[in-house]
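Got a structure for you, questions after.
Only a single protein chain was left out; the remaining protein chains are all shown in position.
And then chain A:
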Amino acid sequence: MAALGVPRWRCLWRRAAAPLGLRRPGRALLGSRGYGQDAGSEADKEKSDVTKPCFTDELVQRLLSKMTGLDLQKIFRPIKQELKPPTYKLMTEKQLAEATRKAIKEAKELLKMPPVLSEREPIDDVLAEDRILEGTETVKYVFTDITYSTPHRERFIVVREPSGVLRKATWEERDRMIQVYFPREGRKLVPPPIFKDENLMTVFREDRHEDVLNLCIAQFEPDSANYIRVHHQTYEDIDKHAKYDLLRSTRHFGGMVWYLVNRKKTDGLLINMIQRNLMDDATCLINLYHMLYPDCQSAKAAKEQEVHGIDLIKVFMKTESKKVGYIELALQAYQEALASSAAL
C-alpha cells in the first residue's frame, strides 16, 4: 500500500473507532487491533485544511448525538442473555439519582457511533514473479504472519499462486485468514445469508433493521464493500418507509443522519421530527446541513438573518426541501397543537 495511505487511515482508525459496548462482541481483542480513543488532534488538524466537515468532527458528533436522543427504556430493554432472577433494591432518592446517573453514563458508552469510512481500495501488489515454478503446483499457498503483537491492519498475508507469482492477499482473503487464526466473537468465516439482498428485504419487512446493523458491525470491517452496502440499503429502506423511530436512541442513528444529509434526503426525517414535536432535533439537523453545505441558499439566508427555531425550519423548507407541502402541513399541525395546549 502507498506509504501515504497507511498513516492516514491508521489515525482515522484510532480516532473514529469506538471501544465496543456491552452488547458488542470481541471487546477483548480490540486492544491488540490498535483501536482506541486518541486525542484526535493530529487528524483534526489534517481535516481542518479540508473545508468539508468529517463524520468524526467534535461539532458534528455533538449534533448527531443530540439527535440520537437518550431513551433509557429502549437502550436497556431486555436482551437475550443468561437467565437470572431479577434483583430488587431499596434506595433513597439520592441513591436513585446516583443509579440513574450511572445508567446514563453507561448508555452514552453504548451509544458510541460505529465509524463511517469510505470504501477501501483493492490491494494489488506483486512481491515476486518466479515463473520457473509455473505448473509445479495446482493449489495456491496462503502464508499468514501469526505474530500475536502486530495489529491486524499491518499483518503480512501473502499468496503464492500456482503460476509462481507471489502477491499480497486481497481484502477478502485477509479478512478470512485473520478470522481463521484470530477468531473474533460474533464473526463467522462465511458471511451469513442474511446479508444477501433478497433476505435483507424480508428482514426489513419485519422491522428488524437494528439487529441487521448490529450483525453487520460484528461481521464486516467498517471500510469493506459489504458493510457499506448493507448500511446504505438499510438507511434507504428506513427513509422510504419513514421508520426513523426504529433507530432513534441506538448507535446507528448518527450514521443514518450523516448518510441522509450527505445525499440531501432530509425531508422525511424533518417531517418525522416535527410530528414528534422534537424542535431542537430539527434545528440540529438543519445546522448540520448548513455545516456540510455552507454555500447553499438557506445557509446564507440563515446567516444573514440570524434565525432560530421554527423560522429556521421555515427558511430551510422554502429554499432546500423538495416536499414543501408536507413540511408546511406538519408545521401547521404542530403550531395548532401548541396553541391549543397553551390555551388549555
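Rule of thumb we're sticking to: a contact is a pair of C-beta atoms (placed from the backbone, for glycine too) under 8 Å apart; a residue touches a chain by one contact, two chains touch by 3 or more; residues count from 1.
The working rule: contacts and distances are computed from a predicted model.
Novice: Which of the following names does UniProt give to the chain that is not shown: "Gamma-secretase subunit APH-1", "Sorting nexin 4", "Small ribosomal subunit protein bS16m" or "Serine/threonine-protein phosphatase"?
Specialist: "Small ribosomal subunit protein bS16m"
Novice: Touching the absent chain in the whole complex: find that residue among A:A97, A:I146, A:M201 or A:A337.
Specialist: Of these options, the touching residue for the absent chain is A:I146.
Novice: Touching the absent chain in the whole complex: find that residue among A:A128, A:A242 or A:A337.
Specialist: Among A:A128, A:A242 or A:A337, only A:A128 touches the chain that is not shown.
Novice: Check the options A:Q73, A:T87, A:S118 or A:T136 and report the residue that touches the missing chain.
Specialist: Candidates A:Q73, A:T87, A:S118 or A:T136; residue touching the omitted chain: A:T136.
Novice: Spell out the interface residues on chain A facing the chain that's missing from view.
Specialist: Spelled out for chain A, the touching residues are 127-128, 130, 132-136, 139-149, 156, 158-160, 166, 176-177, 180-181.
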